[in-house]
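What follows is chain A.
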Amino acid sequence: ADTIKIGVAGPMTGANATFGEQVWTGVSAYIKDVNAAGGVEGKQIELVKGDDACEPKQAVAVANRFVDQDKVQAVVGHFCSSSTIPAAEIYNDAGILTVTPSSTNPIVTDRGFDTMFRTCGRDDQQAVVAGSFILDTLKLTKIALIHDKDTYGQGLVDALKQTLAERGVAPVLYEGLTRGERDFNALVTKIKSSGAEAVYFGGLIPEAGPLIRQLHEQGLSVKFVSGDALAQAEIVTSAGGPQNLTNVYYSSAADPLKDPETADAQAALKKENIAPDNYTLFGYASAQTIVAALQGTKDGDVKSQIEWLRNNDVKSAVGKLAWNDKGDVKDFKFVFYKFDDKGTPVASN
Partner candidate 1 sequence: MRDAVLEVENVTMRFGGIVANRNVSFKVKQGDITALIGPNGAGKTTIFNCITGFYRASEGRIVLQSNGRSCNIGDLITKPIVGGSHLVTRAGIARTFQNIRLFKEMSVVENLLIAQHLATTNNLLSGIFKTPRFRRTEVEAIDRAYYWLGQMNLLEDANRLAGQLPYGRQRRLEIARAMCTSPKLICLDEPAAGLNPSETRELSQVIRRLRSDHDLTVLVIEHDMGLVMSIADHIVVLDHGEVISDGTPSEVANDPAVIAAYLGVSEEEVTA
Partner candidate 2 sequence: MSTAATASKPLLEFVGVEAHYGAIQALKTVDVYICAGEIVSLIGANGAGKTTLLSTIFGVPRASSGQIRHRGEDISRLPTNKIARRGIALVPEGRQIYQDMTVEENLMMGTTAIGMSHFEEDRTAMFDLFPRLKERRNQTAGTMSGGEQQMLAIARALMARPELILFDEPSLGLAPLVVKRVFEVLAEIAAMGKTIFLVEQNANHALKLSQRAYVMVNGKIQLSGDSASLLDNEDVRKAYLGLH
Partner candidate 3 sequence: MDFYILAQQLVNGITLGTIYGLIAVGYTMVYGVIRMINFAHGDVYMVSAYIAAITLAVLSFFGVQSVPFALVSVLVITCFVTGVYGWAIERVAYSPLRGSTKLAPLISAIGISLMLQSYVQIAQGARDQGVPILISGAFRFGTEKDFAQITYMQVVILLASIIAMAILTYVINHTQIGRQCRATQQNRAISAVLGVNTDRIISTVFVIGASTAAVGGTLVTFNYGSFNFFIGFVMGIKAFTAAVLGGIGSLPGAILGGLLLGLTEALFAGYVSTDYKDVFAFALLIIILFFRPYGLLGRPEIHKV
């Protein structure tokens, strides 16, 4: 073929469409530059969009389509862990390099599929960081754990619960809320009556925003800690404005914007007038990873690509990435952020 096809799979429709959009934006921004610079080995890269709406059923269809119809050589995706898990099996069978920008569930790489890599962290890594942040930095021990009963959120909270248990701390509250709802007042009152000093929330903005706002409205001054899903600009509007974010912290990759390694990517995005949203960066980084592997191996063989990724670093939009044998990023650095009075995230401590 005279082009190299790369599939980009994620939720382009449905409840999580906003993330799919970000990943797509990031990937296409990078690939555009690569193509402009002559492509890989003189071949242009062609992107194929696959919408799985975060449904496993569609994820499998998309994966089969990528493999059999579009004959892609690599895949960025999928977004949700619950989509990545069934799809990874198909890519692995077909020998296609797969890099997910966002599936943090440990199972994704723990199943021993060689072709599976991720540019994001793992829930259990993030949980360890969160545990020590709450216990050691904030020095709080009465913790309420709230999740959204979804793969990402619950995975994170359960891992944290495990971490806390290892430190001998039991949560004062462990509850799951329902995605799509907006009224968490009952839960907030329950948090209040539990006497929690910190709330750890595993979930996404649509629920995190109202939860933060309602905590404020009911006059609770607990610390609100959450994961990398909060690294989105709309948390400010969603939570009702910067004044509600004073006690909010979230962990995310070490601020890519500050990392000198990411300067090129920053500039590239800025040139295109693209907002450096969290998953735009991870999408960008995933695309960089794949292109790097393709350029580094040249023979088009997936085995050597895997080998190459295990042995080389990639300078990416989220910092320098290196992988272990499972496909997880080595020493993925999570850093905690809080918000200044304009609602811009700043590294805490």
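For this structure, a couple of remarks:
The rule is simple: a contact is a pair of C-beta atoms (placed from the backbone, for glycine too) under 8 Å apart; a residue touches a chain by one contact, two chains touch by 3 or more; residues count from 1.
As a selection rule, all candidates are chains of the complex that A comes from, given by their letters.
Quick caveat: nothing in here was measured; it's all calculated off a predicted structure.
Looking at 1, 2 or 3, the chain of this complex that touches chain A is the one numbered 3. Chain contact summary for the complex, chain A toward candidate 3: residues 13-18, 20-21, 149, 175-183, 185-187, 189-190, 192-193, 205-206, 209-210, 213-214, 217-219, 232, 234, 236-241.
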